[in-house]
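Complex shown without one protein chain; remaining protein chains in place.
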Amino acid sequence: MDETWLPTLRTETPQEGYALSIKLARVAVKMTQADPAIRDDLCALYEKDADALIAVSSVVATHFQTVAAANDYWRDK
Amino acid sequence: MDETWLPTLRTETPQEGYALSIKLARVAVKMTQADPAIRDDLCALYEKDADALIAVSSVVATHFQTVAAANDYWRDK
Amino acid sequence: MDETWLPTLRTETPQEGYALSIKLARVAVKMTQADPAIRDDLCALYEKDADALIAVSSVVATHFQTVAAANDYWRDK
Amino acid sequence: MDETWLPTLRTETPQEGYALSIKLARVAVKMTQADPAIRDDLCALYEKDADALIAVSSVVATHFQTVAAANDYWRDK
Amino acid sequence: MDETWLPTLRTETPQEGYALSIKLARVAVKMTQADPAIRDDLCALYEKDADALIAVSSVVATHFQTVAAANDYWRDK
Partner (left out) sequence: MDETWLPTLRTETPQEGYALSIKLARVAVKMTQADPAIRDDLCALYEKDADALIAVSSVVATHFQTVAAANDYWRDK
């Protein structure tokens, strides 16, 4: 995780901002669990688990608040 | 998910903003679980589960905060 | 749900704003689970479940943030 | 719940604002579960349950954000 | 809890603000469960429970948002 993966919070459109929010939600998992094999097991697991999917969706929503504010809600589009 | 599904956060009314928030909550699930058959199973499951329904409602509430701010709370209506 | 149920986020008082927040929390459940019979079962269930009651209370709190901001916290009262 | 219980979000001090946040967290439970006997059972239950206590604490935190903002964080004190 | 425990949300540094957030998270538990013996049992329990620790951490994060805003994010330091 040494390379630059988050140079800015600005995106062209709300949709790109939403995609960035999903990325932000995933990176925390990546940084907490460094072993890719365990991460893959976890992913296979929670992708079939409604509760986990909703919980991920909640984290995405929180990040989307941040990204949307950073872009002034794309009001000038 | 390549087409444009979120061109703007602006809506005419609070009610349309609320509908957009529900959409925003659902898209994260869609993007995390790509297989539509599994998604359908999950939906059937959590629609009968009070905890899951409340959790979805919580994600909608977070998105509604964002959408409402993006629309200046529809104050000029 | 075709009729207008959310024409505005403005309320006269904080207390009316709180009542609106409860409504906003409930509508997401209504929209996710269209069958009223299942909804009634769920309601009976979670009304006796402390965890579910607290979870609903959390969703109400998030909506109350939005409604309070929309009303400038009723500062001019 | 017909009488006025929330005339304003303004309080004299942060501590009074915190007390108001606890009240706001409790009212949602009261409004969702109208039967006082069941409410009492629930209270007895969750007061011994660490998870429920933390969940209540989370709702209080969300309301405290709202109340603090409504009071401009008591900056002029 | 009659004495003054929260005279202000202002702190000198972000670190003191973080400590205040932990205090704010704990007080809600204290106020909900008045019996110190039960509170001690609960503490012993949840201090060994990862989920509870993370949940407490979440409440601290919410309070830290409030305290940071109250201090204008300590921008003038």
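Each chain gets a letter, A, B, C, D and E, in the order it is written, and its residues are counted from 1.
Note that a contact is a pair of C-beta atoms (placed from the backbone, for glycine too) under 8 Å apart; a residue touches a chain by one contact, two chains touch by 3 or more.
All figures in this text were calculated on a predicted structure; none of them were measured in a lab.
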Touch partners, limited to displayed chains, of the chain removed from view: A, E
Touch list for chain A against the chain that is not drawn: 4-10, 24-25, 27-29, 31-33, 38, 42, 45-46, 49, 51-52, 55-56, 58-59, 62-63, 65-66, 69-70
Touching residues on chain E - with respect to the absent chain: 13-15, 18, 22, 47-48, 50-51, 53-58, 60-62, 64-65, 68-69, 73-75, 77
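By definition in this document, only the chains that are shown with their structure count from here on.
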Superposition rotation for chain C onto chain D, Cα-based, multiple of 5°: 60
Whole-Å gap separating chain C and chain E, where each centre is the average of the chain's CA atoms: 27
Multi-partner residues of chain C (at least 2 other chains): 51, 55-56, 58, 62, 65, 69
Contact graph of the chains (line, ring, star, complete, other): line
